[in-house]
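Contents: one structure, followed by commentary.
All protein chains but one are shown in place.
Our next item is subunit A:
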Amino acid sequence: MRPGVATVGAVHATALLLGLAGLAGTLWQGVAEPGNALAFGTLVALGELARWGAHPGEREPAPLAAAGALAYALLGNAAGTATTHGVLQILAVTVAGGLAGIVPHIARGRGPDRDHLARRILTVAFAALCFQPLYNSGAVAGHLDPGLPYALFLLLVLVLTGLCDAVLAALLLHARTAYPYGPLLRDELRALLGIGSAVCATGVVMALGVAAAGLWALPVLAVPLLLTQVSFRRYTAVRTVNRQTIASLARATEIAGCTPPGHARRVADLSAAVGRELGLGGADLTVLEYAALMHDIGQLSLVDPVAGGATALLPAEEQRRIALLGGEVVRMTGVPAAVALVVERQADPYREQPVPARIVRAVNAYDDLAGEGAATALEALERLRLGTARDYHPEVVACLARVLARGGRPGMTSVPTG
């Protein structure tokens, strides 16, 4: 059994146990302030319903549900009266609301990501554990002024919760993909500044707004967050479309018979995996992926296609010329300028190359040489190792070998920094 499976299983089991404990404890003790529980539960359910039409790459497909659950975890006062609900009830409301909102999605055969649900339950539990015991024991009211310091305290709890969520998300990804933990955590923390900050801010404001104005504050505050969600969704959509268009452009070389079918996609996936292994993240990965997709585009400018499309077997001068032609085409697309640079430099000796170009060069050569079959794959790797004096970066080749040894699982493509 791979070590990652145990981690993922442990996280899921903890979340499941917490959820069940919440439901059981609440059934046992009865519901404190059922009005609040119902209102927040409904908010979570509606937030989950708004997951409708989410794109696969979205960071937080149900921000309203997350904000609602966090606000309930931080709720200490509703319209001027102190609340008494505990951690277990918060978990119960989160789980019940979440389930109610998810049922229609499951009925349509599009159940949500389990990792995502587990993270939601664990982060809400974390926030509730940080806040409710202190509040219900009177420690918060005893030490903090009910004005600004109280608001800042809530904000601090939510920042910690956000960090906890990032750690957890990176842990799950690490367990599933075996990519290095550091860069994954960095990506998650960066993503926290996007929709994560909006969710946290809305969570705090909902808790405070309900304290100041009662439950009416919930629908009013939900609207701006929904607007944010729509903005993010449109952004993700156009990003997806752009990626598809770039992939189409990359496929042009295959249709023109310049490269074997699927070559661009294979090189892009394998490059992304090697890039992750090398610790690249965020924008670097996007550059790498686009460059890998379009690395052969220069062949379109040739009057006669290269035999078999395998540029790795051409003389170095010719390879460089095709690379420069490719760079010209890439500059016309809307991708970052770094991508064109990588495409142009893909045939240079590795010492003169930027890191993504080293990866593209090695992976492209591997795909050109390997063809099909395990034996040729090993031979191809061997030839790359022989070329590490000048052409291929030794560490990149080592990473490639590690990724291939793991089964060469398709690399996780870069995620929008949202």
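Worth pointing out:
Just so we're on the same page, a contact is a pair of C-beta atoms (placed from the backbone, for glycine too) under 8 Å apart; a residue touches a chain by one contact, two chains touch by 3 or more; residues count from 1.
One rule holds for everything that comes next: contacts and distances are computed from a predicted model.
A chain of the complex is left out here; the name its UniProt entry carries, from "Metal-dependent phosphohydrolase", "ABC transporter permease protein LplB", "AIM24 family protein" or "ATP-binding cassette domain-containing protein", is "Metal-dependent phosphohydrolase".
Contact with the chain that does not appear here is found for just one residue of A:Gly209, A:Gly327 or A:Pro354, A:Gly209.
Only one of A:His143, A:Arg234 or A:Arg402 touches the chain withheld from this view, namely A:Arg234.
Among A:Ala128, A:Ala170, A:Leu249 or A:Ile322, only A:Leu249 touches the chain that is left out of the view.
Residue positions on subunit A in contact with the hidden chain: 79-80, 146-148, 150-152, 155, 194-195, 197-198, 201-202, 204-205, 208-209, 211-214, 216-217, 220-221, 223-225, 227-228, 231-232, 234-235, 237-242, 244-249, 251-252, 255-257, 297, 300-305, 329-330, 332-335, 418, in rising order.
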